[in-house]
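Partial view: only certain chains, each at its native spot in the assembly.
Chain naming follows the written order as A, B and C, and within any one chain the residues start at number 1.
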Amino acid sequence: MHISEGLLSAKVCLAGYGITGLITWYSLRKISHSSDPTAGVPKAALLTAAFFVASSIRVPVPPASIHMVLNGLLGAVLDIYAFPAVLVGLLFQAVMFGHGGLSTLGINAVIMGIPALIAAQVFQWHQSLGRHLNRTLSLNLFGFLAGVIGIGLSCLLFLGITILTIPSGFDAATEQTAIRGLTLVHIPLVIVEGIFTSMVVSFLYRVKPELLISSPSSHETSH
Amino acid sequence: MKLAIDQYAHLSSPIHRWDARYKLIGLLTLIFAFAFVEDLRLVPVMLLVVVGLYWLSRLPLEFLTTRLQYPGIFILAMVGILPFLSGETVLWRMGFLTIRQEGSLALILVLSRFLAIFTTGLVLCGTGSFIRLVKAMRSLGLSRILTDMILLVYRYLTELSYQLTTMQHATQLRGFQPLKLNRRNLEIYAALAGSLLVRSYHQSQEVYQAMQLRGYGVTPGSAQAQSRVTLDTYSAIALLITLGVSIGLIGFEVLA
Amino acid sequence: MSEPILNELPKSAIADKTSAIAVGVQVSDLVFSYPHQGIILQNISFTLNLGERVALLGRTGSGKSTLMENLVGLKRPNSGEIQILGTTLGPETLFQVRQQIGFAFQDPNNQLFMPTILEDVIFGPCNYGVPEALAREQADQLLAGFSLSEVAHRSVHELSGGQKRLAALATVLALNPDILILDEPTNGLDPWWRRHLAEILIQLPVQILLIASHDLHWVSRVTQRALVLKQGQIQVDQPTIALLQDRPTLESCGLPPDY
């Protein structure tokens, strides 16, 4: 779900870089104002690598196999480092594997990163909105939502940007059919992603709850 | 997953000799100049520049073609339908197949831009060690947090994908053979992903400790951070040429 | 130093399964190299017969782990053939052959990926259709045998180095493999556990045991035959005790027996 080199006009690429630059600058400023800015670097870096490796796991859905995106969870786990993490991860995907590209790095970071930030916010609601639910249920539910929102929004942004900016217009009808068709195709994938995300969330909750920021366990012990 | 993007860093060529900082500025500008190209008359110029650049870099052609495969297929899948669906002017019709002019031209434009930008990016990353490139980014003022992250990700991307492969092997050796999507299988994949995250988190803590034990993060502006600013005439001239070409391309696009 | 305990194998356990085949593992002309690098294993050929317990020795970096990973089909040789219990190892036979082999990685972290140790131990049996309740019961016993009952519900990251090793061994033994291949199983274990592990392995009803190790004394109590890898080839193939007393050979292979 990355936009390749050459597809977009330079203006869109530059706009992407502009937005990405702004959010990255804001994130970095928040990081360097934290008590020990270097402390989070190895954690963010290794988890970035882990997320991108984990997203290469191919889950068989006969007759093919799919892989997860996990950007919702990435947002939830990495907090202020999430956006820089997405940027760095995408840089590697572009350089090493040719997924995406250098000129489209900015716009791709927007496509993956902004939904990650929103999904992270939604996931945090498990502490407030999910307060009345049983802990596991609320984690599963909001994990699911984070997964769905992360990949869902990314898909919409991706489809929107490509179809609207691809040079030489289709007629409006073709465009609409295409969008509708592609959206329908993606719905099952989005749901599998949601389920998978909630499963990883419950794994993390069992094994290393502090990875889920301001984790329920620390919440629990404080009462 | 082998990330050998810099497997040809040891070659020697005019591009290899180009100082990483100047090269970074020069080639990135060129990439953007290519992105600006909309006028079909510029396409041959752009391709010529890229062919020249790749030839100068002495990188083997095979390096380009193997790396081109995946993203090439991807972009073809994205824009391959354009000639059939997009535009009014019919160039050619056979049965239900219609090839339209606007779509075809758009396809040519997109593919050439893709090829030009992709190749330039490959030359940028393939003609020097990746670490050197990251250090160049740092000395050009990119945040230390980002460059440190890039270096660590570079190191651990291979490591973790290796760990993942080994863990997957371990599942196979103990009889895990998922043929269909069901709850248990999905849960095992989630466990693999989760293990990878926890393992890397755990490792990151120890890595941070190991880094601290060896003096990380306390001596700002140490020898590593500052690289000498020398005026390298050769690199500067190369930069000027690239900037000239870039400005030419953009200028033509804006004026014409 | 006590004598290695020879011939204590419960032969019956072996006979009733595969009495027709005498050869368990046969490797012919195996060549292996990592991409972009020199050859690590060149023209390796050897045979392991049923009932044998064999040590694989060699200097650091001599290719022991690489050879073992070839044997279980995790790495594909450049050329050459591997036969396991009469079946030639290949993409189609892999799944079938692996059902009979247990392999413990050199790094136990790679082997433990489920949320808790207990779940890790039942993972294999469940894959082969053992009902979960039964698997759990057997796992409890196995973990108790490895003094891991207390940590059975912890995740890997909360174990000490030696405990990780023991847990990894437990996950392999849970499968009751016919052929057991262990890569440096004593690494990180304390002397008490090394002794106990030797006892466990000696009594284990496996048909073939192959152990890579740097612990010459320990391995001489568990195995009867030793292969030494050097410069990509098997340069020594002797009874383990004989090798242990053959100081010049050992020194020439870079394995000074006092250390």
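Criterion: a contact is a pair of C-beta atoms (placed from the backbone, for glycine too) under 8 Å apart; a residue touches a chain by one contact, two chains touch by 3 or more.
None of the values given here were measured: they were computed from a predicted structure.
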Chain composition of the complete assembly in this structure file: A x1, B x1, C x2
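In this section, only the chains that are shown with their structure count from here on.
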Arrangement of touching chains [line / ring / star / complete / other]: complete
Rounded Å distance, subunit A centre to subunit C centre (Cα mean): 42
Rounded Å distance between subunit A and subunit B, as computed from the means of their C-alpha atoms: 20
Residues of subunit B engaged with two or more neighbouring chains: 191-192, 194-195, 198-199, 202
Set of subunit C residues in contact with two or more other chains: 115, 155, 157
Complex interface listing, subunit B residues touching subunit C: 2, 4, 7, 163, 166-167, 169-177, 188, 191-192, 194-195, 198-199, 202
Residues on subunit A engaged by subunit C in the complex (per definition of touch): 203, 206-208
Complex contacts: residues of subunit A adjacent to subunit B: 4-10, 13-14, 24, 28, 31-32, 37-39, 41-54, 56-57, 59-62, 68, 70, 77, 84-85, 87-89, 91-92, 94-99, 101-103, 162, 166-170, 174, 192, 195-196, 199-200, 203-204, 207-208, 211
